[in-house]
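Missing here: one protein chain of the complex. Every other protein chain is in place.
By written order: A and B. Residues from 1 in each chain.
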Amino acid sequence: MEITPAHYALLSAALFIIGVVGVLVRRNIIIIFMSIELILNAVNINLVANARHLENLVGQVFVVFVIAVAAAEAAVGLGILLAFFRNKETVNIDEMNVMRW
Amino acid sequence: MSNTANFPLLSLIMFTPLVGAGVLLFVSKPNAIRWIANGFAMLGFLVSLPLWFWLDTTSPDWQFVERHEWIPSIGAEYFIGVDGFSVLLILLATLMGAIAVLSSWTAITERLKEYYIFLLVLQAGMIGAFVSLDFLLFFVFWEVMLVPMYFLIGIWGSANRLYSAIKFFLFTLVGSVIMLLGILAVYFYNHEVTGVYTFDITRFHELNMPIELQTWVFLAFFLGFAVKVPMFPFHTWLPDAHTDAPTAGSVILAAVLLKMGTYGFIRFSLPILPEATRNAVPWVVALCIIGIIYGALVAMAQTDWKRLVAYSSVSHMGLVMLGLFALTPVGITGSILQQINHGIATGGLFLLVGVVYERRHTREISEYGGLAKVMPAYAAVFLVLTMSSIGLPTLNGFIGEVLILQGIFVVNKVWAGFAATGIVLSAAYMLWLYQRTMWGTVDNPKNEHLPDLNLREWATFAPLLILAVWIGLYPKPFLDRLETSVDRVMARVSSVYPPRNVLHDDGQDAAELPALDGDVSDVIEIPVRGGAR
Partner (left out) sequence: MDLIWLIPLLPGIGAALNGLLGVRYFSKRVAAGVACVTMGGALLLSIGAFYQLLGAEHREHVVTVAQWIPPIPLATASGEIGAFEVPWAFRLDPLSGMMILIVTGIGFLIHLYSVAYMDHESRGAYARFFCYLNLFCFFMLMLVLGSTFLVMFVGWEGVGLCSYLLIGFWYHKQSASDAGKKAFIVNRVGDWGFMLGIFLIFFTFGTLDFRAVAEAAAEMPVEVGGFGVLSAICLLLFVGAVGKSAQIPLHIWLPDAMEGPTPVSALIHAATMVTAGVYMVGRNAVLFSHAPMVMQVVAWVGVLTALLAATIGLVQTDIKKVLAYSTVSQLGYMFLATGVGAFGAAAFHLMTHAFFKALLFLGSGSVIHAMNDEQDLRRMGNMRLYMPVTFITMFVGSLAIAGVPPFSGFFSKDEILYRTYLNNKLLWGLAVVTAGMTAFYMFRLIFMTFFGEYRGPSWGHQEGEDHAEAHAAADDGHDADAQGHAWHGPHESPGLMTGPLWMLAVGASVAGLVGIPAAFGFRNLIEPFLEPSFTAGAAHEATEHAESHLLEWGLMGFSVLIAIAGIALAYHFYVRRPERSEQLAKHWAGAHRWLTNKYYVDELYGATAIKGTIGSARGLWTVDRHVVDGAVNGAGWLTRACAWVSHVFDKYLVDGMFNLLAWVCTEGSYVFRRVQTGLIQNYAVATLFGVFAFVTMYLIARYVG
């Protein structure tokens, strides 16, 4: 079976949906982070596939940027998380309500 | 215009105190703050010393010039340079700055860091104003000086400090806002004539404005500068500010800040507005003479030591302004020299008040008496500075007084006669003060064990005493440096005045110009020769 761009699109869509659902329904913030990474990687797969398909390297370049930004975001996010955990000793997102009115 | 130093000496002088202020931001130990502040103030004085030696006293050009773009869209530049006059004032500012910082060693114990930062910033502002050749730049520095002084009075002052600080600030600000209008008027007129937007005062010095405009601009400048001098009747901020300021603040205020006003007159009013200046002479002279006598009389009525010295300042600055508006070379030279003298004498007197204030925390004259017995060295220094202040020959004040009075005498004998009554009155109030504080018996038990001057205090007075005697005995080095500055002003305000250095420099022209020390008949020949050609 030949792997067509449609396959990649499907895979990426699946990953994306898994990620979105994960973000929306999970309570552990680390899992939420991982779900966000899933979303980003879904986008990456899509970009790589289309770059290949269109024979344009810009898409691959973009992926590198996304990975870099994702790494930075993860670092900052985990930093905040660590600081939060030290104060509250929890990673449950329902208890993160200090910004709430 | 030249920069004989070939490196930005003036900027160095100006930024040294600022760097010091920056360094102080990162220091927190009290003694470290003191040492660093003193170090930078001293350094500021040392780097300004080359000006004295490197200044070319024969060149009529601006020297040590630096010129860079600043706000090109309106033609404002970072344009700085000096002549002999500003060199003397810069040296006065750096010296008095160093002395003021040194004098605060034990007097200030709270918020040290902020205090010294404000002092250093103030010094940078003063130097900046003295070196600016761009009117807008000058104005910026002029305003910059207000802020640290405001805080110095307002935070470290005595009882009535907030009132005094605000009064000082508002009074000066009102004057300077009106002055800004004047500046803008000149700026736009210059554009109208030359088509160039610039604040370059060397160009303004060549303007010939119509007399109506000159008059209005003169009034605007006059308000700005006269408040700062201060001239009667704009003087009332001065006694309050002096009385309530901390010692160092009073010293700087008297020695340097007041000179800002007279500097403004010499640098801006007179050369930019020569006709209006000439027309204003009788009015200004009247205010000066009132100021001299009024200041002296009010000083006599004071019971507060510092306020007395402050009012004597009003009287002395009246004399300075009088010499200026004589519009004769002798008068202007004397006026400039007297500015230096006033800085030394009155600055020193404020330091002296500070010394006893630190020991007794009162300025009431009646609290003292008989100090000559308890503090003989203090009494001796006080005597010398008192004599300098009342113009005793062999001390500095005399030279300035004689030149000013001689300068005004040739213009109008009656004016000189009235102005000279100042020498009687000043002797009266200063000697009375001396008698009430130094002489007599020690009636107040609190005064019985006051310590005499310590080494640090001696260090603050020594340079002043040396300068007082030096200028009194041999003022030539100072007067030589003023020659070209005075000529520049005279060339603008007097149509017949031949600048001195033109004569010295080209021998060929010298033959045709009247000899300076020749008799009167030589001079009268000028129009005749002109007509013959």
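Observations on the structure shown:
By our rule, a contact is a pair of C-beta atoms (placed from the backbone, for glycine too) under 8 Å apart; a residue touches a chain by one contact, two chains touch by 3 or more.
For clarity, every value in this text was computed on a predicted model and none was experimentally measured.
The chain not shown here is touched by just one of B:Pro8, B:Gly39 or B:Gly440, and that residue is B:Gly440. Among B:Ile252, B:Met321 or B:Ala372, only B:Ala372 touches the chain that is left out of the view. Across the entire complex, the residue among B:Ala185, B:Leu431 or B:Ala459 in touch with the chain not shown is B:Leu431. Within the whole complex, the absent chain has one touching residue among B:Ala41, B:Leu405 or B:Val489, and that is B:Leu405. Looking at chain B, the residues touching the absent chain are 167, 170-171, 232-233, 235-237, 294, 297-302, 328-330, 333, 370, 372-373, 376, 380, 383, 387, 392-394, 398-399, 402-403, 405-407, 409-411, 413, 416-417, 420-421, 423-425, 427-428, 431-432, 435, 438-441, 473-476, 479-480, 486, 490, 494, 496-497, 500, 514, 516-520, 522-524. Within the entire complex, the positions of chain A that touch the omitted partner chain are 20, 23-25, 32, 93-94, 96-101.
Please note the rule applied: only the chains that are shown with their structure count from here on.
Centre to centre, using the average C-alpha position, chain A and chain B are separated by 70 Å.
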